[in-house]
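Of the protein chains in this complex, one is absent; all others appear in place.
Then we have chain A:
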């Protein structure tokens, strides 16, 4: 909302109040004012009788089966969350389905989604559905917390990195053109507003979680204006947080450091494409794409999914996918809704199951199946004991 528009509406409101006319005309004017802001109306959250309503977008590949398991687990644990399932078919070229999904998320405020496949063979006018969702809802921050999980064998130990990635602009602006045949220009957009926003988010998260260091990842030696602006915005924001150390690193050096000494990193903030690369590297460091959950936050909406956004078409419906990432993402969603007790209960059960090597799925080097893992998680939840009303 621009300041100019707010001032305009403000001046219109001031007149009736200071005039104290009391006629119907002065009362009607404020009502008409708000018509201009009708499009920015954020509805109250969909929580009735203690139960929340959350949009569920199954997506493609392993999405539907893993989200089914998440629903089952929620039902088993009596979590007061109802899912509104919205299917998005990736093969259709019309944008109605994704707009439906966006409206559903606007209504409910929170969503849990699987990845929607984007087929390269379709014409370029067919935009990525995931990207459309992120930009329509302005989910500007993608947060991924990579931690070494107990029970998973990795080459590096004690990794604890939070990656905050700008989610709406950068290389993913979908702006490309071919002015001269054979010469394609792809526009990477970096804006001051968005860079300030993401830097502000990163520093605030660092402060809230008690982190000491924020590293900005960039390639400003080559893209002097673009990444230079990003870096400058990060520096400006860093000045307001004197208790947090701020440094920056070029993306090639970053990836090399990540694979040799990942323990040096704490919080990392970066534009879109570097974020994609770095988050996948970190996911690989802690055990693979099946283990790390991700969250996309906007001002009013939040969408939770796996961090590396894989469709997993080759392992779909074979019962070998790792459900950990999806289930941990649903725990993040429960935390966001304020249901911290349920979230910690399910998270504890997942971590306890993960430490059992014989239940590891194929991506972790074991032979377990998805359903075995989910069953074991449910058993762990039950072992936690039925918490009767006497304990409250």
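Keep in mind that, in the parts below, a residue touches a chain if its C-beta (ideal position, glycine included) is under 8 Å from a C-beta of that chain, and two chains touch if they have at least 3 such contacts; residues count from 1.
Quick note on the criterion: contacts and distances are computed from a predicted model.
A.B. asks: For the chain that is missing from this picture, which UniProt protein name fits: "Isocitrate dehydrogenase [NAD] subunit, mitochondrial", "Cardiotrophin-like cytokine factor 1", "Mic1 domain-containing protein" or "Sodium/potassium-transporting ATPase subunit beta"?
C.D. replies: Hidden chain, UniProt protein name: "Isocitrate dehydrogenase [NAD] subunit, mitochondrial".
A.B. asks: Considering the whole complex, which of A:79, A:116 or A:144 touches the chain not shown?
C.D. replies: Once the missing chain is taken into account, the touching residue is A:79.
A.B. asks: If the missing chain were put back, which residues of chain A would it touch?
C.D. replies: Against the left-out chain, chain A lists 1, 3, 5-7, 9-10, 12-14, 16-17, 24, 27-31, 33-34, 37-38, 40-51, 53, 75-80, 82, 84, 100, 103, 106-107, 109, 141, 200-201, 204, 208, 297-302, 336-342, 345, 381-382, 386-389, 391-392.
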